[in-house]
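Here's the structure, in structure tokens; my notes come after.
Not every chain of the complex is shown here; the ones you see sit where they belong.
Here the chain labels run A, B and C in written order, and each chain numbers its own residues starting at 1.
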Amino acid sequence: MLQVETRTTLGALQLDVALDVAPGRCLALAGPSGAGKTSVLRTVAGLLRPEHGRVVCDGETWLDTDRRIDVPAEERRAGYVFQAYALFPHLTARANVAYALDHLPRRDRGKHADALLERFGVAHLCDERPRTLSGGERQRVALARALARRPRVLLLDEPLSALDTRTRASAARELGTVIAEAGAPTLLVTHDFTEAALLGHEVGVIDGGRVVQRGTAAELAATPASAFVADFTGAVVLTGTARPGPDGTTLVDLDGGGTLTSVERAEGLVAVSVYPWEIALAPAGKPDPGSARNHLAVEVLAVTAIGNRVRVGLAAPQPLTAELTAASARALELAPGARVTATFKAAATRLLVR
Amino acid sequence: GEDRGQSATSTRQDAASTERPTLTVSAATSLKRAFETYGERFGQAKARFSFAGSDELAAQIRQGLTPDVFASANTTLPDELNKAGLVEQPRTFAGNRLVLAVPKDADTPIERLDDLAKPGTTIAIGAETVPVGAYTRKVLDRLPRAQRAAILKNVRSEEPDVGGVVGKLTQGAVDAGFVYTTDVAAAGAGLREIRLPDALQPDVAYGVAVVKGAKEPEAARAFVEGLIAGAGQTALRDAGFLPPPAGG
Amino acid sequence: MSAVATARTAARRTWFPAALTVALTVVLLFLLLPVVAIFADTGPGDLISSLGDPAAREALKLSALCSLTAIAIILVVGTPAAYLLATRRFTGRAAAITAIELPLVLPPAVAGIGLLASLGPNGILGGLAGDRLVLHTAGVVVALTFVAAPFHLRQAQAAFEALDPAWLDASRTLGASPARTFARIAIPAARGGLAAGLALAWGRALGEFGATLMFAGSFRGITQTAPLAIYERFGTEFDVALALGAVLVALSGALLLSVKLLGRAPG
């Protein structure tokens, strides 16, 4: 069990985070650049001392500013994988791992290090220096190094961002297993929601130094607490002004034109979020008869086929994206410039007061 | 560099014909005050002085520099340069007295030469390659060998110029040092001089010569004459220099 | 943990930062003490009289003039040279950099001889310079340039190497010639480093002694810079000499600091 509380000022940022992670669980901290993600990890590792804060790991107190406890980083046994891996440039892969093993007798270290590299399938690179390794190989060595001391807690800062898509997919799978096997509480930092969803049992969305929402990826996507979370989870967000509508519904006059109906209640400035796959398209003029209450005249900006699905960029006039099956896209003969009607249920919209 | 010097000379003189010519003089540091006074009185030309260790000045001339006059704190350097054909026939123009200098407020009082032999006394002398060092050794050579040995044992530094010795004395780095009486006078309050027995006193002779390829040969010769008998000589006396030793 | 144990671990944790602090303190004391001592040794009276002495004032003026000229030359010629060293890779580059560092290891007097032997009347290029350098103010400038240039060159090279090459590329694609890129992007962006380099070079030039004496002589008002004036007075007016030294140090210290602050401020 890892418990973290930190309240401190970092330059312009007010960091105020409190969270806990159970052993073997992975909490993904997702948020934009400058949100304070790395700062949280640094606090846990003992590299950043907050004005007020507590860090307790397996009942052992690492930091307690009130009780003047601050265990130095080197005694905290936190396995930290840095944003760009921070492998020591003057040491070989083996030496990089062995560096973490100085509690072992000198002669055992090499053997032990090789074993770890073996486990991550880079044993053959043990004599290479970081400079000559590819991004993926570096990540593996960094993981081996971070796990060398059997850490009590695992801290991963954007472990995939330095990788290209080719290696990212496989690396992500491996990382999943590592986290599961490590059995320690894991904090993972990313600014990509899908990555967070893929690797974290739970996702904490952090913005401006605060955790704005925490839950499973599905929960966040289903009920985002704010326009930011919605946009972050990939939903389309439209802005407008809400006023009461017929029989308990709410009408939203969109900035730039157009009106929507929502079943949720709100008034004043709001953000309307709706998921691309909730939006259907129909030829302009004749919306398909049905329960859907919202019909927007839109222009097609871009059509992108991805596998058997198609993402359609629309101007409504606010930008908006619909996702259809390749089949229906063909049926509609969608092409940039085409004018169509975007249709979605009032129930599919979520209203978030701005 | 002679012919080049000559051509330069002619051009210089065209300019000189309009205004008062400038005379460049390289002189040993110890001559500073005397020469500056003389310079003000010297009518024929506007004198510019460069004061430095005699041997540095000699080195410059060896490298082809042509000041008009070279005044050295000894006679050997001018003679060597003359043999090398770089300067005209040298003349001795002044003498000086080598003295034993001690800091005024010294905790180990030294009253006479013998005190130098006391163990623990620290002494600074000139390196034997520089005039003051050579003279100092002359003095020591005239001492009984035991005493000479004792004194040499106490020598802690062989300075490459008189300024070095004076500096060590004024900073109390050493208890005593051999310098010229003129230096003690110049150093002012800080130093006290102890005269050496006349028997030991070496002939300290200053040599001067007009440099070959000088840009102002006649002004230079006039300057030298004035040094030997005239405003220069008086200025030297005022600064405490002696007349050139007989046969120096 | 027992009290003793805590104490021991505490000690184990704090000795290194302590050691670092001690090291820095020692360094600062050792480097500052002599400077302080010079000021301590010179009564304000001496400071006044040292500045009262016209020769001294002339010397300071000359020092300022010559060092500034030297710096100007170093800036104009040295900066492009450093830029070339920093931005292009060519064979013999390491050798060139070493060549730039060599003047640092020359004993000043030997440097002076070297200058005489190369630019003096009988020097390799004697004919070229004739006798317009030796024993003339120009000679002082040459000597100062020679000893001070390496400082600016090394610093400038480092500063240019620290620039993001993408800035220079971007400038090209935006229609700027290499020259414009150098003048409008590289120099302003490297401002801080260049300033520091010039400050060091200027400081060194102000303190230069041996080479100047050898190459240019010590003619009052013409080639006698402050350090030479100081040296000339060691034998005779020691206190004045010291006072002059103090003045010189004060000036260059102020210089270094101001340039550093100036370099830091966003231009």
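The definition used in the following text is that a contact is a pair of C-beta atoms (placed from the backbone, for glycine too) under 8 Å apart; a residue touches a chain by one contact, two chains touch by 3 or more.
Note that this is a predicted model, so its numbers are computed, not measured.
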Checklist entry - Would you state the complete complex's composition as copy numbers of each displayed chain label? => result A x2, B x1, C x2
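Operating definition for what follows: only the chains that are shown with their structure count from here on.
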Next on the checklist: How are the chains arranged in terms of who touches whom: line, ring, star, complete or other?
Outcome noted: other
Checklist entry - Measuring centre to centre with C-alpha atoms, which chain is farthest from subunit B? => result A
Checklist entry - So how far apart, in whole Å, are subunit A and subunit C when each is placed at the average of its C-alpha atoms? => result 52
Checklist outcome for this item: Expressed in whole Å, how far the mean CA point of subunit A lies from that of subunit B is 85
Checklist entry - Roughly how many whole angstrom separate the Cα centroids of subunit B and subunit C? => result 34
Next on the checklist: I need the residues of subunit C touching at least two other chains; which ones are they?
Outcome noted: none
Next on the checklist: Under the stated contact criterion, what part of subunit C meets subunit B in this complex?
Outcome noted: 109, 113, 116-117, 120-123, 126-127, 130-131, 134-135, 213-214, 217-220, 222-224, 231-232, 234-238
Checklist outcome for this item: Within the complex, subunit C is touched by subunit B residues 1, 4-5, 8, 24, 26, 29-30, 32-33, 48-52, 56, 59-60, 63-67, 162-163, 166-167, 170, 183, 186-188, 190
